[in-house]
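Got a structure for you, written out below as structure tokens; questions coming shortly.
The complex is shown incomplete by one protein chain, all other protein chains being positioned as in the whole.
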Amino acid sequence: MKKIEAIIKPFKLEEVKEALAEIGVEGMTVSEVKGFGRQKGHTEIYRGSEYTVDFLPKIKLEIVLTDNLVDQAVGAIVKAAKTGKIGDGKVFVSAVEDAIRIRTDEHGDKAV
Amino acid sequence: MKKIEAIIKPFKLEEVKEALAEIGVEGMTVSEVKGFGRQKGHTEIYRGSEYTVDFLPKIKLEIVLTDNLVDQAVGAIVKAAKTGKIGDGKVFVSAVEDAIRIRTDEHGDKAV
Amino acid sequence: MKKIEAIIKPFKLEEVKEALAEIGVEGMTVSEVKGFGRQKGHTEIYRGSEYTVDFLPKIKLEIVLTDNLVDQAVGAIVKAAKTGKIGDGKVFVSAVEDAIRIRTDEHGDKAV
Amino acid sequence: MLEAYLTNGDPTVPLKTGPKDKDGNPTLPPEWAKLSADALAAAAPSTATSGPGHNAWMMASAALVLFMTLPGLALFYGGLVRRKNVLSVCAQCLGCAGLVTVLWWAFGYSLVFGKSFNSPYLGGSEFFFFKGVNSAPNTDYSYWVSQNVFACYQLMFAIITPALIVGAIAERMKYSAIMLFIALWMFVVYFPMAHMVWGISGLMNGVWNGGSPDHYPAAAIKAIDFAGGTVVHMTSGWSALILCLILGKRLGFGKEKMAPHNMVLCMVGTGMLWVGWYGFNAGSAVAADGVAANAFTTTTLATATAGFVWALIELIHKGHASILGFCSGIVAGLVVITPACGFVSPNGAMIVGLVAAVIPYIFVVFVKGAIGYDDALDTFGVHAVGGTTGAIITGILAVPAKLADGKVNPDAVNPNLAANVDKFIHSGTLVVQQLEAVAITLVLSVVGSLVLGFIVKLVIGLRPTPEEETVGLDLTDHQEEGYI
Amino acid sequence: MLEAYLTNGDPTVPLKTGPKDKDGNPTLPPEWAKLSADALAAAAPSTATSGPGHNAWMMASAALVLFMTLPGLALFYGGLVRRKNVLSVCAQCLGCAGLVTVLWWAFGYSLVFGKSFNSPYLGGSEFFFFKGVNSAPNTDYSYWVSQNVFACYQLMFAIITPALIVGAIAERMKYSAIMLFIALWMFVVYFPMAHMVWGISGLMNGVWNGGSPDHYPAAAIKAIDFAGGTVVHMTSGWSALILCLILGKRLGFGKEKMAPHNMVLCMVGTGMLWVGWYGFNAGSAVAADGVAANAFTTTTLATATAGFVWALIELIHKGHASILGFCSGIVAGLVVITPACGFVSPNGAMIVGLVAAVIPYIFVVFVKGAIGYDDALDTFGVHAVGGTTGAIITGILAVPAKLADGKVNPDAVNPNLAANVDKFIHSGTLVVQQLEAVAITLVLSVVGSLVLGFIVKLVIGLRPTPEEETVGLDLTDHQEEGYI
Partner (left out) sequence: MLEAYLTNGDPTVPLKTGPKDKDGNPTLPPEWAKLSADALAAAAPSTATSGPGHNAWMMASAALVLFMTLPGLALFYGGLVRRKNVLSVCAQCLGCAGLVTVLWWAFGYSLVFGKSFNSPYLGGSEFFFFKGVNSAPNTDYSYWVSQNVFACYQLMFAIITPALIVGAIAERMKYSAIMLFIALWMFVVYFPMAHMVWGISGLMNGVWNGGSPDHYPAAAIKAIDFAGGTVVHMTSGWSALILCLILGKRLGFGKEKMAPHNMVLCMVGTGMLWVGWYGFNAGSAVAADGVAANAFTTTTLATATAGFVWALIELIHKGHASILGFCSGIVAGLVVITPACGFVSPNGAMIVGLVAAVIPYIFVVFVKGAIGYDDALDTFGVHAVGGTTGAIITGILAVPAKLADGKVNPDAVNPNLAANVDKFIHSGTLVVQQLEAVAITLVLSVVGSLVLGFIVKLVIGLRPTPEEETVGLDLTDHQEEGYI
């Protein structure tokens, strides 16, 4: 079982969700985060005071899935989230040891 | 050392927290997330326009603990968070390599 | 590749960010979380009703980086985030199997 | 025409730069010398004459009192509940506005301000469905203000009173149950109370009801209540207590954090309540006259002082002054000065301000904690306790219109007390009249709400299921979220 | 002086406790006996006399109508859009306030309320750049209210009307395009319409334009529109529909959730609109008189009833009453009563309230869904449909000033109808006049907006790029975020 964490641009959420649905990913958890990276924030000026905004709003997706689906899912995310401009985000993959569905007490692959 | 990530229904937070406290879990980190899964959101109608709300509010718990506590903790969470209805959420377990307590520089099991 | 997750006090974010920038960490993802730990929340009284506030606002940093940078980064975070008072937070390190930069499709170390 | 305007009758030039006496005080402006004695008497006190200013002020006042409920009270209460219940509080205020308007148009106005029943307890049927309520004045209540404006003004009071109850039972009562309770409560508690205190034939209308031979007796209790200490705040506050006891505590009360989810909204609501309350209090003179001017002044002084003192007590007692403290003090000050504002002097108002901070503070912070009922937003602690305090203190601080020897009191603030009430002030027994009125109000409110609370409980039940309550009433009752 | 004030002429004592007749009604107060018959006539109805109360009321009313737009409408609309567009809506309201003020000062007031063109379609040039608009009254519109106050009051109408359009095209139109459209629209649609309906020589000014020999003809259409059912709500609503059709739907419409991001703001805006609308409706009497009093009353009844009924329909139809339902009903009630408020009775207002809930509900919930245009915040469903409904129902419910036999109608609410309009009421054909006015308004609004919409599209384009729209107009057009 793997966990995919993807940081994407907020306005790409719908497209990514649909791309994942197409390959059969049925569950995910989404949160609002702030990203810091190469994409430099714009300089904002408020009434004469200047600030560089480093942290930009991003969306983080967390998806736990069976090993065989990982490559396909990563591909789908990358394709749907890409704009080609700096700040498109990243995808991280890591191992998960177990998953439990609270409702049914199911464990492992059946639970994701 | 393991990390437990649990996605639960928001109104179960207090009960889960208490269940964990009983078995001696003293630290956790909580965040507000949106969940997408089998539990289909309700259809909302605003003045004649209809939308299906896919993303439902959930709470994510992150708990890092020593290996011996994992099963007990998962059990406690599942028990406290269960309503038996779709959308109860999931628990994921993964490995953590190290933990450091910032205040004391303690490492490893002592730090969690 | 490793992932560092650090839970810190909110007002330390700027300092930690700068400390990480100094050692060359260029990307990170930040979210607002609530922490539950030894640091007990203050007791709040609203018009005669008393509550103990268990959950305190914290900031979670997530940084994925190459193995060689981990110790340095952890050190920098701990140093910058420390106040010496209870509630300073924790740092967790875990393994990441792959990283993909969405914009360029780069994989692995090049992507972080 | 502009030239005439600039040279004649301009409000300021001839008046302000006219001849002065040796002390530098302006003497009467010269054009006044041409006027007859009668005209002079009418002109001198600019406010005490007929004119469109009265209708203007009463329309403004009615709008201000509506502003108190929408959005004022909705924000004040809405900010104090948890995020998941903010809309339910708004819905309750909106529901009151709609429901009570329909009842008021059909029956309420007539039952309160009619007199065909010739009864001290309830008005009459002559104005049912606003029959005959047009732009001519109803001279029972004012020679100068259109009756339809008066009826709308009083409607706004009838809307906010049940909306106040909402504060005690917030976050845990079904919407349908609240609405049913309020519909019944208007007939059982509010309409009779309002008639008794303000109706021309009312039992406790000490100022105006001198009786009408062959029709109705004079007020048995010569109590005074300028803008609704008993009618509005005591009825809502005591009913709120009863309802919150019948209902029980919120789930998790005392364990979970139930802190205000948005203190900024609460502050905004407080500001709006204060501003709107000028319509409530100074508007209760039903004229833009000197009585209104005095009510405006006492309201200002008592309110600001109470807010300040409450924060000061907090500072001393807890080490910091909170926004909630300021807001609570301001509302308490407004409540306590309400029955008194048209009868007490500015200095009386300063005393009221002090008392308004101290007594509700004790109830909200100590008594409530000790007894342990869950008056979620302190409707009892502020409105019932404050209204009761205000009714009583009015009996102590009211300024007589004439001195004991029959001469005009140079410090008088309200000449209307001369006819029926002055004698009680001089004998020091006005407070007894006030206590009688307080007792009747308390009994009617408590018994009425007890009976109605159990009826509603029996018929449709009061509380949502625990899961619904945990999810929040916004989603449960209204299928909406406050913020997304 | 205080003593004189207390003993003489006090508004209440002598009046309220004076002699009563055998029914307990107060008879005329004794001091009035001393007055001449003329003075008596002037004194009796306190509102129908000259006095500073009229200017006071009109200044208050102008401030209230401004309050409707800023912050009222900005909040009502702002709460209904998505978080990323909340500021864009505010900017559109702020932009209207600035732009329209400049146009109004330079040309607008004169084009609407001037008469040098002697034209039924457009006013005149005599007041360009506010020439001669000073504190003396313009007796074409009022003997008692300063013309500069009248001009400011009417300015507030000119500001809110284009701001209403914003609701239909929210979240997807470039700021520059909106501003350009509105600048042109004021000249093509609003100024002519306002002159036709309210200008002294206007084509459809049934109440006042009896014609002036040698100058301009009497109103060809004897329509009545008290506070702007055609001028304000129909023009903005129908133009909004056209513009939203030209513009197309929001990206993701029907697929993404586009629920209101902050229903609390929407509720606050609704409360402010209601309160401010008293200035809009009762202020349209241009006096604090009995006509204003009646307008105040009908506005109150229709609005509260419509809010209540809308929520009730929702409860029956969908199983719950939503805040948005209450707010929609309230605004619909306000819209529909607007043209009628100064002409119908309180009971007429109850009917208006009912109709105002039912008809817009059908449009917003069924028709809109069926047809599928994207009227984002229901400007068409509420303002166009409501304004049209109101204009027509006014023709049905208006109360004649005199009876058919020429005697004063004891139930009259507006004596101004006697001169030109009563005869249509008696013959049952006022509704025909109203329908003619409706038709002209509709055609002018639709054609005007169609032409202007395409012109602006051609010249600078209407929509932002898809990425800009997805990011939100706050960042795109204003480089700001609502909340951080």
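Order as written gives the chain letters A, B, C, D and E; numbering starts at 1 within each chain.
The definition used in the following text is that a contact is a pair of C-beta atoms (placed from the backbone, for glycine too) under 8 Å apart; a residue touches a chain by one contact, two chains touch by 3 or more.
All figures in this text were calculated on a predicted structure; none of them were measured in a lab.
Student: Which is it among E:Leu80, E:Val149 or E:Cys244 that touches the chain not included here?
Tutor: E:Val149
Student: Return the single residue from D:Ala183, D:Ala293 or D:Ile396 that touches the missing chain.
Tutor: D:Ala293
Student: Among D:Thr69, D:Ser110, D:Asn134 or D:Ser284, exactly one should touch the missing chain; which is it?
Tutor: The one listed residue touching the chain not shown is D:Asn134.
Student: Could you please point out the chain C residues that touch the chain left off the display?
Tutor: 11, 14, 42, 44
Student: Against the chain that's been left off, what residues of chain E make contact? List them.
Tutor: Chain E touches the missing chain through residues 1-2, 5, 11, 38, 41-42, 44-45, 47-57, 59-60, 62-63, 66-67, 69-72, 74-75, 78, 86-87, 90-91, 94-95, 97-99, 101-102, 105, 115, 129-130, 133-137, 139-140, 142-146, 148-149, 151-152, 155, 175, 208, 210, 212-216, 265, 285, 287-291, 401, 408, 410, 412, 415-416, 418-419, 477-484.
Student: Suppose we count only contacts with the excluded chain; which residues of chain D make the list?
Tutor: Touch set of chain D with respect to the missing chain: 1-13, 15-17, 20, 22-26, 29, 31, 34-35, 43, 45-49, 51-54, 56-57, 60, 64, 83, 134-137, 144, 257, 259-264, 267-268, 270-272, 274-275, 278-279, 282, 287-294, 296-297, 300-301, 304-305, 307-309, 311, 318, 320-324, 326-327, 330, 346-347, 350, 411, 413.
Everything below uses one rule, namely that only the chains that are shown with their structure count from here on.
Student: With one step meaning two chains touch, work out the least steps from chain B to chain C.
Tutor: 1
Student: Farthest chain from chain A, going by mean C-alpha coordinates, please.
Tutor: For chain A, the chain whose C-alpha mean is farthest off is D.
Student: Work out the mean Cα position per chain and let me know which chain is farthest from chain B.
Tutor: Centroid comparison gives E as the farthest chain from chain B.
Student: Which angle of rotation, from 0 to 180°, maps the CA atoms of chain A onto the equivalent atoms of chain B, to the nearest 5?
Tutor: Roughly 120 degrees of rotation.
Student: For chain A and chain E, what's the span in angstrom between their mean Cα positions?
Tutor: Going by mean C-alpha positions, chain A sits 49 Å from chain E.
Student: When the centre of a chain is set as the mean of its C-alpha atoms, what distance in Å lies between chain A and chain C?
Tutor: Centre separation, chain A to chain C: 18 Å.
Student: Tell me, which residues of chain D touch at least two other chains?
Tutor: Within chain D, the residues that touch at least two other chains are 255-256, 479.
Student: Quick one: which residues in chain A touch 2 or more of the other chains?
Tutor: 31, 94-95
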